[in-house]
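With one protein chain held back, the other chains of the complex are shown just where they sit.
Showing chain A:
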Amino acid sequence: MPETLPADSVGLVTPQTAHFDDPLALACGKTLPAYELVYETYGELNAAGSNAVLICHALSGNHHAAGYHGTQERKPGWWDAHIGPGKTIDTNRFFVVSLNNLGGCHGTTGPCSINPETDRQWGPEFPVITVADWVHSQARLADRLGIERFAAVIGGSLGGMQVLQWTLDYPQRIANAVVIAATPRLSAQNIAFNEVARQAIRSDPDFHDGWYDEHGTLPKRGLKLARMVGHITYLSEHSMGAKFGRDLRSDELNFGYDVEFQVESYLRYQGDMFSTAFDANTYLLMTKALDYFDPAGAHGGDLAAALAPAQCPFLVVSFSTDWRFAPERSRELVDALVRAGKSVSYAEIDSLYGHDAFLLPDERYQAVFSGFMKRVVRDLRLEGK
């Protein structure tokens, strides 16, 4: 944390925990008897409860979207560039809710939690969670916080899929949808990359079929590999080239198999950091949630038909060099929304940073996103204060 907080930071924030005793029926057929959701809020809920915004996180994200947990924290929350006083998601106007999704590993009930029926960690027995399950649990959190209807539900990547699911499952409870760098369904290539990541984890001898905690091990090598593969798909060829090119770590070639190129060093470092900070079972679960997401599936592949329940205006944003969820995937969604006669706006942002661009500040991205949010403020009469 910087010594003096920038004026547009939400500042120090403290995560909270909501406990739920109502069993949650899941898409896989199982039921979670009870669970806890960890979340953060920024800004204040107005008396009418009309200014709440829900932030949905991506694969490895969590509830810590903005501000700092303590003075020792080096970096702010993962979407701090967009959330704060005067920022795109203006906390002077909005009450922002950001939670860690079920199955996560940052405090919310997940594979690392204790299964009350067995008194041991859920581990690999934690049920596979779908995007729809997340949305149902998020709606319960909204009930708990006194939010009847969100002014907007916003998310990038896997978070964008949750936004889309919101518009289908709770059309009355979402006034605006912002779907960023997402896709209405994974492509075969997307699923293939996920499967490589899963195989990397599951074939690590330290994985022990998911019971690594009981064996006192961590499948670090597998998780590291999974992250390395994933990380490549988050960056564009250009951004990798610009950052590393063919730069060597030392001045000469060593004709060996140790790290020689800077890009190798970078990927190994990213993988190492991730392998101890994230839970392998959670990673597996998140990739399955991605793979299974396909609202058009129940409608014979007809996305426009699947979108029939949606009622709110959509903003869909993609990034030109994103090849994980390319602009064409966002176009699929936009075209289906048009066919279904829905209110939708779409912008493709010229960016060099691939899929990761949705996390980064960018003048044009912010102009479009802010333009939409200003209209939300005006329509819902949230200018006051």
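The definition used in the following text is that a residue touches a chain if its C-beta (ideal position, glycine included) is under 8 Å from a C-beta of that chain, and two chains touch if they have at least 3 such contacts; residues count from 1.
To be clear about the criterion, contacts and distances are computed from a predicted model.
Trainee: One chain of this complex is missing from the view, so tell me which of "Aspartyl/glutamyl-tRNA(Asn/Gln) amidotransferase subunit B", "Methionine biosynthesis protein MetW", "Oligopeptide transport system ATP-binding protein" or "TRAP transporter small permease" is its UniProt name.
Mentor: From the listed options "Aspartyl/glutamyl-tRNA(Asn/Gln) amidotransferase subunit B", "Methionine biosynthesis protein MetW", "Oligopeptide transport system ATP-binding protein" or "TRAP transporter small permease", the omitted chain resolves to "Methionine biosynthesis protein MetW".
Trainee: Taking the entire complex into account, which one of A:Arg120, A:Arg268 or A:Arg364 touches the absent chain?
Mentor: A:Arg364
Trainee: Which candidate, A:Leu37, A:Leu315 or A:Leu382, sits in contact with the chain we can't see?
Mentor: A:Leu315
Trainee: In the full complex, which of A:Asp8, A:Asp206 or A:Asp335 touches the chain missing from this view?
Mentor: A:Asp335
Trainee: List the residues of chain A that touch the chain left out of this view.
Mentor: Touching the chain left out of view, chain A contributes residues 313, 315, 331, 334-335, 338-339, 343-348, 364, 367-368, 370-372, 374-375, 378-379.
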